[in-house]
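Structure in structure tokens, see below.
In this view, the complex is presented without one of its protein chains, the others remaining in place.
Then we have subunit A:
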Amino acid sequence: MSTEHPVQAETPSVEPPSTPTRRTFIATTTVVGGVAVAGGLVAGPLTPVAEEAVAAEAPPGSRVSLTVNGVRRTVTVDNRTSLLDLLREHLDLTGSKKGCNAGACGACTVLVDGRRINSCLTLAVRLDGAEVTTIEGLAKGDRLHPLQQAFIDQDAFQCGFCTPGQIVSGVGCIKEGHTGSPEEIREWMSGNLCRCGCYVKIERAVEQAAGRK
């Protein structure tokens, strides 16, 4: 499907009413160490839009504060924006992948307040005050998360595209304690598809990181 149904949030737009020639933009403000940095600007059209645009309204947007990989971010988002698109298109965190945009493949899996979720199915406006951890937030500097290292040790990926989602999902699976047996790991990892067929090795990697191996 080429489109998603826009979801109207109750929060009123913080954008002023638009004019036909006005550039719409979504500002992303990042607060790092107390200094506000404007970044991730998505500029609007350089040319005037068509004349029918006279009647158009700017899309409803909302202001959201959330913590992503330990960094507080305050952003004004289009209410239709998914967490995945916020991460990928506005915060330059492209590690989380869009495989189906419908919650069926798990490539977009991130942790929100410690729980694994499909970020493609989660509207960013819902996440005020949330703590989000993505694949980019797992390693401590150069030191990989034990599950990242286990993926390398077990060769638990081929093309690598589903890998960020598998790893974040695996971190959630371990935290949930669903690692009592290979069967249990397989069951609780089944929301993450791998088309290269690395499941056997992913299961071993989760086992390794869970300390069962």
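Criterion: a residue touches a chain if its C-beta (ideal position, glycine included) is under 8 Å from a C-beta of that chain, and two chains touch if they have at least 3 such contacts; residues count from 1.
Just so it is clear, contacts and distances are computed from a predicted model.
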UniProt protein name of the chain not shown, from "Heme lyase CcmF/NrfE family subunit", "Carbon-monoxide dehydrogenase large subunit", "Nickel transport system permease protein NikB" or "FAD-dependent oxidoreductase": "Carbon-monoxide dehydrogenase large subunit"
Given A:T81, A:T179 or A:Q208, the one touching the chain that is not displayed: A:T81
From A:L111, A:I174 or A:C198, residue that would touch the chain that is not displayed: A:C198
Selected from A:S62, A:T163 or A:T179 as touching the chain missing from the view: A:T163
In subunit A, positions touching the absent partner: 1-4, 6, 18, 24-26, 42-47, 49-50, 52-53, 55-59, 78, 80-81, 85, 88-89, 92-102, 104-105, 107, 134-136, 138-139, 144, 148-149, 151-153, 155, 157-164, 167, 185-187, 189-190, 192-203
